[in-house]
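Complex shown without one protein chain; remaining protein chains in place.
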Amino acid sequence: MLRYSLRRLAIGIGMLLALSMLIFLLLRLTPGDPIDAYIDPNIPMSPADLAELRSRLGLDQPLPVQYLAWLQQALAGNLGYSIKRMDQAVLGLVLSRIGPTVLLMGTALVISIIVGIATGIVSAVRRNSFADLSFSVLALTGISSPAFLSALIGLYVFAVRLKWMPSGGMQTPGEAFSILDLVHHLILPASLLAVAQAALIMRYMRASLLEVLNQDYVRTARAKGVVEFWVILKHALRNALLPVVTLIGSTIGLAIGGAIFIESVFNWPGMGLLLVDSVETRDYPVIMGATLIIGACVIVVNLLTDITYAVIDPRIKVA
Amino acid sequence: MQSTEPILAIQGLKTIFRIRGGDVTAVNDVDLTVGAGETVALVGESGSGKSVTSLSVMRLLTRNIGSIAAGSIRLRRKDGSGCNLVSLTEDEMRDIRGDDIGMVFQEPMSSLNPVYTIGDQISEPIRIHRGASRRVAMASAFSLLESVGIPDAKRRAGQYPHELSGGMRQRATIAMALACDPTLLIADEPTTALDVTIQAQILDLLLKLQRERGMAMLFVTHNLGVVAQIAHRVAVMYTGRIVEEGPVGEVFSNPKHPYTKGLLASMPRLGDATRMKQSGEKLAAIPGVVPSLMNMPSGCAFAPRCQFAIEACGKAVPALEAVGPLHKSRCIRWREI
Amino acid sequence: MLARTPSRSPGPLARALDRFLINRAAVFGVCLAVPVLAMILTYPLWWSFKPNDIDLLAMNSGPSLKHWFGTDGVGRDVFARVMEGGRISLLVAIASTLMSAVIGFLFGAVSALGGRWADAVGMRFVDLVMTLPPVIFLLVLASIAGTGIWPTVLVISLLSWPLLARMVRARLLELRERDFVIAARGMGAGLPHLLFRHGLPNSIDILVVYATLQIANAILLEAGLSFLGLGIAPPAASWGNMLNAARSTAVLEQYPWQWLFPGGALILAVLAINFIGDGLRDAFDPRAELN
Amino acid sequence: ATLSGGFDVGPGGFQGNFNPLAATAGFTWLSIYFEPLVTYDAKLQKPVGVLASSYEVSPDQLTYTFKLVDAKWHDGKPFTAKDAKFTMELAKNAKTGSVLAARLTPVSSVEAPDEHTLVLKLSAPSASLMDTLTKVMMLPEHALAAIPADQLAKNPWWSTSPIGTGAFKFTKYVNDQYVELAANTDYRSGKPALEKIINRYFADPAAAIAALRAGEIQFTYVDSNEVPTFKEDKSFRVIEGNSFVVNYLGFNHESPIWKDLRVRQAVMHAINRDAIIQSLYGGAAKPANCAYVADQLVPKDIDPYAYDPEKAKALLKEAGWDQINGGKPITLLTYYTTPLATNVLAAVQAMLAQVGINVVPRAVDAPTYNSIVLKPDADISQFQLVYAGLQNGPDAGSINVGLNEKQIPPAGPNVVRARMPDLTAALDAALGEPDAAKRDGRYQQVCKVMNSQLPWGTLWVANRYGVVSTKVKDFVWTPAPGGGPYQADPQRWSIAE
Partner (left out) sequence: MTEPLLSVRDLSKSYASHGTQLTILKDISFDIGKGEVVGLVGESGSGKTTIGRSVLRLVEPSSGNVRFDGVELTGLSSTAMRRMRPRMQYIFQDPFASLSPRMTIGEILTEGLKIQRIGTRKERLERARVALEQVDLPAEAINRYAHEFSGGQRQRIGIARALTLAPELIVADEPVSALDVSIQAQVINLLRDLQQRLGLTMLFISHDLAVVEYICDRVIVLYLGRIMEIATSSDLYARPQHPYTRALLSAIPSTDVGAKRDRRVLRGEIPSPANPPSGCVFRTRCPHVIEACSQAVPELREVAPGHLKACIRDDIPLGAMP
């Protein structure tokens, strides 16, 4: 297992390198570059001036040269400097976003895993009951609502109308930091995010559990006099977990990328906001840096998921 | 310990399956009693309803598909109280399962949970019904494994079902059923996957437990040798009905139903083989096919294959008649057999 | 007991249909889907407004007898747009769901059943695709593929399959150790046989859930694409870009019919598809309990 | 008291930018703690002094002399002409990342003859120099001199400890959340009324509106279609102003389909601009028949291009539109993605369709747009038509870059590739006019040429809006392009508790 993990991690590093090249290439293929993004089309500048700005950033160099220059900076440890926020090193910029993202996504994930698995189990066990139908309808409604819409509606209901929650941000401006304040700002976006994720988890949990409930070993467990609750939770659930774990794994992996809509409506200073912002401004170094860090997370989480498979189901061999 | 009241008394049991095109009666009008310290063997045609009878006693038929349509199943519990399993609630039933009744399922692979070690699965009923701690329960699991003849029990307990051979899995399920010293053990073909030495060992173990604790056993098997060795009484089933029942010696030496007779005749006997091979003689099988449950003949279900069949056989289902002390047969011509 | 004449037991399809028909939720789904589909397909025949006709004098008017669902910010009839949007959104969603389900299933199943190397290479590729930031990916694809229905379908499909691939793989990793799969191998089954005769039926539950969720996801993703100059170019209607109108606070608050109706249509469609999907899954699962 | 606002929301904002040298927008906020030598008055009509108490221009338009006021940096050090010279040199030096460098090329030398005098020498007269100077925020030499020019932009000074001379001083920036300023009690025009000003960042304008209505902020920019909600609400005051951006349909003159003037005229006649303005903009825009709408720049006798689809059809017929293009789809490229713009384009498309011009809008993000239209060898099929805007004020000469033949890419951003000698001549004449009094007349000529030759299908100049809580007093905000700067007098802002 350890050797396998190490090998996968080694492959992962290679993949990150490949990823960086791929993204580098993709970025050059995207229409518009940082300089194009820098100017407001209403207040235009001449292409000649822009070319001057480009050459100052080295954007006129041949691609391999640019890539090597980036790689050199990246390996030097700070992943280069942002083009838009020239005073900030990418590594710092990205790292400062990871905290808020982990906080937001982590909270949302914890809520959604608990809620999603619990409702999924109830739905599967009480199939076609009222509870199942209402959970299903709720979940599908959650899945069918665009994130920006639910975020805006949430904002309107809870911040503007009821005034229970602040309208966004991570802390009250101008006040000293306090945990309570943070939690107050966290609840709304985290729960909105959790709804959609929980709905996904619920659907897969339900389907997968239904598949397992008819198995003979579930009957064996009943024959042993195991309480129905534990029959489901211990004997059936674990066998049904693989797809759900996969789903949760990829959600976690991608969570580092932040939640674009929620973060932008709630102005949560996370990775999603950073990424969108840097894409809008074609801030190449930031995009590369952020992507690599997200990529590293995805790779690690996928590895963990694969190991989890083997832990959950001994018949599956990693390696 | 000895009480006249049997541990298990099944009366008029009828179990049906709902499938498209109507109901299928898999078990029909089955009466069966098992006393303390007694072993009743259930033999018969494959598909005749032996497993379904066992599942009915455990009330573990697939919900919404299989159900008990009629009859009563009375059980005398460990504490001496009696109850009718058919009318118990699911909660009360749960107390009984695994504690008063242990069950060995026929399918050793699929009835073991693939994701838990067998040690864990064997110790589970002990934890549930005895409230034992994990460590204590595990320790009992080791000794259970040893008693069913699995060497190196500690290591085996840590293995997963797919890492065991077929026989070991089967022994693990036996250990699991015995975990709480049940008063009634329902064993559905517990030794089919076992080689004769292990089989002998298991049978010895069961006999020992029975002697020590007065355990009642309902033993489903195809192996008539095993029946002879372990059972006191034998019930022969054919298409959902008991066709003959009686003390083993009596039934084997003096079968009073043509099916039982055919069954005994088809058994290969050690030592006959060489002779039969040389003479090109075949094993005596019962001619004809088993009628499908969806499509049962009226009257005696065995009549189409029966060499003794007469017209009356096709008229009505024969009653289970006493043909001797404790010996019953469901054949109108038992006297001629 | 009367002798019954031997009746042939019904085939698997008949039994599946039977199971489907006794599933109330599934029948409800069909009852929901069929009229809605019929309406969407025939609306030009019986509805007088066209989806793209503007009427600046009648803009932002609420539901009325004339305009059942009201009008939007340039006075187009919301009902006509919901119908027209339904055509486009459902086409995009169903096509892209099919496509991504095929890709995802094949990738996952080949990884799980095709041996060590297929697994290693396939899954690392999935990792790579999962790590690509979707926005970048979209921008590039947008500049290559342009707008329109089929580029949109392509883009959405390419974006959505990795999760399915991993889930299918997880399911089949366990399946490949089962005796009946070994039995098929023992009869000389090649990869295609394992994929379609064993892999597919045994991951059908995942596929069904994926498909229903992906339909919703695709419709919403299409809406997101229009920000990047991809997707269904306005003024062509799609449920997604109609929902986008709610980004304006005024529409969100004062003209709710402009997003409630497409939103409601979307939810109804997803519910119907889900119930039908669940029903089909149950119908083809021989062990599922009847209810 | 604290005033919170979304100062960087909307088109004039530039969230996360702290470096005025690199700023293309965001001056509303930057000019609260930095100050330029001169700025526009609050109506954006003429430049007035800020750190310069007065200035003189030599008759040949080649020497500008500024007298500087007595001011102090936030750290207490005096502001001198040396600082001004230092700043001008930074701004001229492209290595610092200055976006002003190109516009300051006419400045050949910067002199500081004494503590309070700054002299700029020009190599050629420049009508837009004053406009440019409003954007040059003075920077402290003592804090920045040690940093090499090419490292300046990367220095964390900008977002951690910048000092300026303004009424408020920088206290802190919380990543992507807000910037906080505190009153500069030593401010030369008196102690500010507010204790703190907070600029909250909003990634989504709708969220800013929510915060405003929740009472968490007192001011933000709003899109015109959000205005009606606030107009009725007594607790808010709506501030309206000219956006100084003219919206137009830019004909790609390299595309053969627009060669015929009658086709372009037909486009103008086919679009019911009044209806769009009335319904979609709620009346908050002025139809434009050339790049200008200001009375002094628009001659009386120009063609109003009234809505007349019949005439449009007739013109197209005359021109032989069926042969030129007919019903083939024409890509209409735009970088406007707001809900309002989506509606406008839907209306425009429907109106053009009525006369037989089939345009297909394609909205892309700004970088994509720029990369398509600014490419010297641009692909015509990607943008036969653009829906865009161009700054037309406060300096009327701003539009030159978009229309002058000499500005065709790569030389400049004349993205429609208009090659109209008359127009170029008119523009050159207006820009070269040294006499301020005659300048308006010159621009009227530009307007006239545009109106008759239609390099663009000019549409309208829309208003822009800010909404401020009525609790806030003496608040000055003008929806200037790029956020200003202009004379906002933040030291006078106050808030009623």
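Order of writing sets the chain letters: A, B, C and D. Residues in each chain are counted from 1.
As a working rule, contacts are C-beta pairs under 8 Å (C-beta built on N, C-alpha and C of every residue); 3 or more make two chains touch, one makes a residue touch a chain.
Source: prediction; values computed, not measured.
Asker: For a quick check of understanding: of C:17, C:57, C:121 or C:183, which residue touches the chain that isn't displayed?
Answerer: Of the candidates C:17, C:57, C:121 or C:183, C:183 is in touch with the missing chain.
Asker: Please pick, from B:70, B:267, B:312 or B:326, the residue that touches the omitted chain in the full complex.
Answerer: In the full complex, the listed residue that touches the missing chain is B:267.
Asker: Out of B:11, B:72 or B:223, which residue would touch the omitted chain in the full complex?
Answerer: B:223
Asker: Which positions on subunit B touch the chain that was left off?
Answerer: On the subunit B side, contact with the omitted chain comes from 17, 19, 43-48, 50-51, 106-110, 149, 151-152, 155, 158-159, 163-168, 170-171, 189, 192-201, 203-204, 222-229, 248-249, 252-253, 262-264, 266-274, 276-277, 282-286, 289-290, 292, 294-295.
Asker: Touching the hidden chain in the full complex, which residues of subunit C are there? Just list them.
Answerer: Missing-chain contacts on subunit C: residues 6-12, 15, 178-180, 182-190, 193, 197-198, 201-202, 284-287.
Note that only the chains that are shown with their structure count from here on.
Asker: Any chains in contact with both subunit A and subunit D?
Answerer: Correct list: C.
Asker: When A-C is set beside C-D, which has more C-beta pairs in contact?
Answerer: A-C
Asker: Which chain has its C-alpha centre closest to the mean of all protein C-alpha atoms shown?
Answerer: Smallest centre-to-centre distance to the global C-alpha mean: chain A.
Asker: What whole-Å value do you get for the distance between subunit C and subunit D if each is reduced to the mean of its CA atoms?
Answerer: From the centre of subunit C to the centre of subunit D is 45 Å.
Asker: Starting from the mean Cα coordinates of subunit B and subunit D, work out the distance between those two points in Å.
Answerer: Here the centre of subunit D sits 90 Å away from the centre of subunit B.
Asker: Quick check: what residues of subunit A touch more than one other chain, meaning two or more?
Answerer: Answer for subunit A, listing residues that touch two or more other chains: 30-31, 148, 152, 156, 214, 276, 313, 315.
Asker: Residue numbers in subunit D touching 2 or more other chains?
Answerer: Touching at least two other chains: 206, 210, 364-365, 368.
Asker: List the residues on subunit C that touch subunit A in their complex, please.
Answerer: 23-25, 123-124, 126-128, 130-133, 135-137, 139-140, 142-144, 162-163, 166-167, 169-171, 173-174, 177, 205-206, 208-209, 212-213, 216-217, 219-220, 223-224, 240, 243-244, 246-247, 249, 252-253, 259, 263, 266-267, 270-271, 274, 281, 285, 287-289, 291
Asker: Could you list, by residue number, the parts of subunit A that touch subunit B in their complex?
Answerer: Going by the criterion above, the answer is residues 214-217, 219-228, 235, 238-239, 312-315.
Asker: So in the complex, the part of subunit C that touches subunit D is made up of which residues?
Answerer: My answer: residues 52-54, 56-57, 59, 72-76, 139, 143, 147, 226-229, 233-235, 244-245, 247-254.
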